[in-house]
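Only one protein chain is missing; all other protein chains are in place.
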Amino acid sequence: DPQKNRLTDLGPRHFWQYFPPVIQNNYGKWAYHDVLEPGVLAHVSETGEKVFTVRCGAARFMTVQHVREICDIADKYCDGFVRFTTRNNIEFLVDSEAKLDALKKDLQGRTFAGGSYKFPIGGTGAGLTNIVHTQGYIHCHTPATDASSMVKAVSDALFEEFQGMNLPAKVRISMACCLNMCGAVHCSDIALLGYHRKPPIIDHEVIDKVCEIPLAIAACPLGAISPDKTPEGGKTVKIKQERCMFCGNCYTMCQALPLSDKEGDGVTILAGGKISNRISMPKFSKVVVPWLPNNFPRFPEVVENVKKIFNAYAQDANKYERLGDWAERIGWEKFFEKTGLEFTEHLIDDYRLAYDTWRTSTQFKY
Amino acid sequence: DPQKNRLTDLGPRHFWQYFPPVIQNNYGKWAYHDVLEPGVLAHVSETGEKVFTVRCGAARFMTVQHVREICDIADKYCDGFVRFTTRNNIEFLVDSEAKLDALKKDLQGRTFAGGSYKFPIGGTGAGLTNIVHTQGYIHCHTPATDASSMVKAVSDALFEEFQGMNLPAKVRISMACCLNMCGAVHCSDIALLGYHRKPPIIDHEVIDKVCEIPLAIAACPLGAISPDKTPEGGKTVKIKQERCMFCGNCYTMCQALPLSDKEGDGVTILAGGKISNRISMPKFSKVVVPWLPNNFPRFPEVVENVKKIFNAYAQDANKYERLGDWAERIGWEKFFEKTGLEFTEHLIDDYRLAYDTWRTSTQFKY
Amino acid sequence: KHDIPDLEELEKGPWPSFVSDAKQGALHRRKLADDRMLIDRDGIEDMLGQLQVSFDEGETHWKHGGIVGVFGYGGGVIGRYSDLPEKYPSIAHFHTIRVNQPASKFYDSNFLRSVCDMWEYRGSGMMNLHGSTGDLVLLGTTTEQLEPVFFELTHEMGVDIGGSGSNLRTPSCCIGKARCEFACFDTQALSYELTQYYQDELHRPAFPYKFKFKFDGCPNGCVASIARSDMSFIGTWKDDIRIDQDAVKGYIAGDFIPNAGAHAGRDWGKFDIQKEVIDLCPSKCMKYEDDVLTIDNAECVRCMHCINTMPRALKPGTDTGVSILLGAKAPILDGAQMATLMIPFMKTEAPYDNIKEFIEKVWEFWMEEGRNRERLGELMQRVGMPKFLEAVELPAAPYMVKAPRENPYVLWKEEDVPGGWQRDIKEYRTRHKR
Partner (left out) sequence: KHDIPDLEELEKGPWPSFVSDAKQGALHRRKLADDRMLIDRDGIEDMLGQLQVSFDEGETHWKHGGIVGVFGYGGGVIGRYSDLPEKYPSIAHFHTIRVNQPASKFYDSNFLRSVCDMWEYRGSGMMNLHGSTGDLVLLGTTTEQLEPVFFELTHEMGVDIGGSGSNLRTPSCCIGKARCEFACFDTQALSYELTQYYQDELHRPAFPYKFKFKFDGCPNGCVASIARSDMSFIGTWKDDIRIDQDAVKGYIAGDFIPNAGAHAGRDWGKFDIQKEVIDLCPSKCMKYEDDVLTIDNAECVRCMHCINTMPRALKPGTDTGVSILLGAKAPILDGAQMATLMIPFMKTEAPYDNIKEFIEKVWEFWMEEGRNRERLGELMQRVGMPKFLEAVELPAAPYMVKAPRENPYVLWKEEDVPGGWQRDIKEYRTRHKR
């Protein structure tokens, strides 16, 4: 009986027990670090001790089989310890260079049956790291695109950048499959975002049974939804379609208002955001490609556009300059010129704070 | 009969007839200029001709007597020509240095019976120029303060700055007596603004007769006004006072809603705006002193606060740096520290675009 | 006539005292022969008296404006009545008349004197040189005098009155080519032409609200058009900044004072081209190497800084025209707006048909879509820039914005989306069980 002796409110396990000894001993005492090569960090403590970290790319979707393999490696080289980064990379920590070399060799050799690496080393320094993402068609009910497949496609295309540190600064690519933006991708150097373009269909037959209609109406930020009656006299809603901005909030509140559609759904690309406070303040990404089709499984249009942004940045930016800082320095006029992306009216803000984005100056570049 | 032979749609007189010969001859041919001393400009043409300009401060309120005196001077030195600048200064133009000296001497000697200068020379270069302003109690029905008196008080206090060019860059002070801001003071280095702080009183007895009530209701940007009935059953309005921001737009539409009040009315100071596109883009002034009393006739509190801003800027800014650029470079924390002004919650935006002003970063100065 | 202690206090101090001027005017009127005035002799005195009361009570004593004007015009006169008419009878009526100033406000004494004479005779003898919009403002007369004043203005002085109300307001421009080496177009000529061409719009209200034109000859913005005109014309250029390398060396050598001596009051040290010009260039597109100054003009944003600082050495290009910006206004209702860049470059050649065509497109949309008392800038905000661009037939371009949108809330239209928006729930449910 699972209800017997019920234990609740345990919270997480305490972190200390999972720290390898070298971490326990040097907690709070780290003096400096070096990125020895892409994917390999050495942290040196005030005590003189060192810890070497090997960072490996990973699909955050994993089967228990794969996790067991991670455990095996951890047991073999790392006294059983392993960690995951905030961007879903795997980190194996060892306390000597000898172990490091063996570990690296082992990791490099492991591939899946299909040929892809299981543990590609990289993701550090001025390079590209793992693309954080959300559920997509694997688990969610609101996506406008798939996540894992797009991330795989883009990561394959930029794989060298994951294993290199050739960029002016870090580039963070993030992916979310709908406007709910479960990855909080809105402050990424490059953000890929699933987006609907058709207003919800109304399931008049059931809406009154499965939804609280007033909540659905209240959910719309633009007040596009209003109460209505079916021909049979049942309660339903109507939607001013030309007012809808396809945010999906009504669907979140009411399952009788689905939005997804093969032709309507696709991908928006945003660029130039950042999180860190380094040099410039954190900033939001800006929409730079309004829409691209969901061309499964490899999203060639998305890959191509990401590369355009990526390459123009990599070639043109100054050392330490994040993508958004680069765009601001050269001016957004030049961003579009250098990346070859097209500027359309869709990229001009017309939402709440739009006025603040208008150019109230004669300063511009032809 | 004034209606006879009616002439209409003449527009202004053509400008060319009012250009002195040196201006006509060199129109569009100016090569460069020099500010010879505060208030005196020399413009040199490609043709080799020169024009010397003496700029004089003026109260833009003038009697015909004063204007006649201006005409006398123009006749004596300038072939009868004179001009006024966009900031209400008077400019006398001569075409030789000899005339210039005589003109200057004459101007400097003229004073009003009360002792003030009639034609103080100055207002050029990196100095303070004439304070543009609006009607105030002299002619308008909506002011929250008086204009001419405040401008006189501040101009007296900063008179040396008008006659000097000791500042890092131009400082433009502007004044408007209510939120209608007839001077468009919102982009000034320092702006003085009359401000009400009591919601309108409702003249229930007459409102329905003298106003179109629906227009008054629609006028309120915050929807604080709604229809109501008087005890006698007449049409009137009611006002949610705690929602009112004292903008006076309802009064503009409806005379039965006066706002002005001795204790409520006063002055707000804004700072850091600019118009020119030089170096930085034009920017709005920011509210830095939320309210000061209308202490007629010399507004000592206003003068004192203007001086604080002025002096801190004059001492601390870099060459060519406008007041707003200085504040942004040092950070607004330091602006308040260096000027000694108090920061209060009133200075934090809570209007439409407020979010864009919030500090979404850990970058700040203690 | 009245006791005005606070005002007399304002006679002190060096700055020209409007009180002293008013008192000299009052004195003059006292002495004036009766047949030299058609309105009350002591208007100035009553104005001062009422002003003192306003100080005492901390409130204005002018009534809410009344609708007065000249026949056939919807603007140019602001009605004004005292709310203390018994106490100050000479200013019981105190209307102002806005006289359309000549472009950039050059005058000759003949004209000004004739205004003075007329205004002494038919008005209070008080005026503003000038009003904030740019008019020559005649302050205070009675309703009966309005028509005669208008008659004299038009018939004797050959000048019209300016704008007020929901119409085109009196345009205004900087001194431009008349006395400024930076001017990129004839500000006076364009201002004059548009004022004349749109006389009907100026005098006979047909707009949702007021509309202002202002003309700045270059991005320095001496008439502040970017802050206060619904349509702001600012001179600019397309080609390269002209450089006189010898003059550059002259500045470096100290032969010429930087910024034309505008900082003469203080010792800022020797001129340093790197620190004072190159480092301050907002687009960092200048270089001084091997005694040569170079500018990467494709990167230049034409901010004027280098030109202002070294006017003998640098000049705007020669392929000049205007940028057109739209929508500036004061804070009422939704907060102040500055004008937004809509047209980066347009040639300015008489008769300016290209410009007129654009103006009329904008007006057409505004007159169609604008609500009562909605300024152009507010309309632009309300409908959103993308829709506005469509209406005035401008292609979207990055120079219209500081940055692209941060939110992904694109308002796609039905025709943008293959298959359109009309979908069938039944068909959907064949694929997706409830």
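Lettered A, B and C in written order, each chain numbered from 1.
Basically, a contact is a pair of C-beta atoms (placed from the backbone, for glycine too) under 8 Å apart; a residue touches a chain by one contact, two chains touch by 3 or more.
All of these numbers come straight from a predicted model, not from anything done at the bench.
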Inset, instruction - May I ask which residue of A:Q241, A:Q255 or A:N311 touches the chain that does not appear here? - result: A:Q255
Legend entry - Candidate in contact with the missing chain, chosen from C:L32, C:V68 or C:L84: C:L84
Inset, instruction - Write the list of chain C residues that the hidden chain touches. - result: 57, 59, 61, 63, 83-85, 331, 335-336, 406-409, 431-434
Legend entry - Those residues of chain B which, in the complete complex, touch the missing chain: 179, 186, 193, 195, 197-199, 201-206, 210, 241-242, 245-247, 255, 258, 261, 263-264, 268, 270, 272, 284-288, 290-291, 327-336, 343-352, 354-366
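Quick note on the criterion: only the chains that are shown with their structure count from here on.
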Inset, instruction - State, to the nearest whole Å, the distance from the C-alpha centre of chain A to the C-alpha centre of chain C. - result: 48
Legend entry - Centre-of-Cα separation between chain C and chain B, whole angstrom: 13
Inset, instruction - Return the residues of chain B touching two or more other chains; collapse runs of consecutive numbers into ranges. - result: 277, 282, 353
Inset, instruction - Name the residues of chain C that each touch 2 or more other chains. - result: 219, 226, 282, 301-303, 338
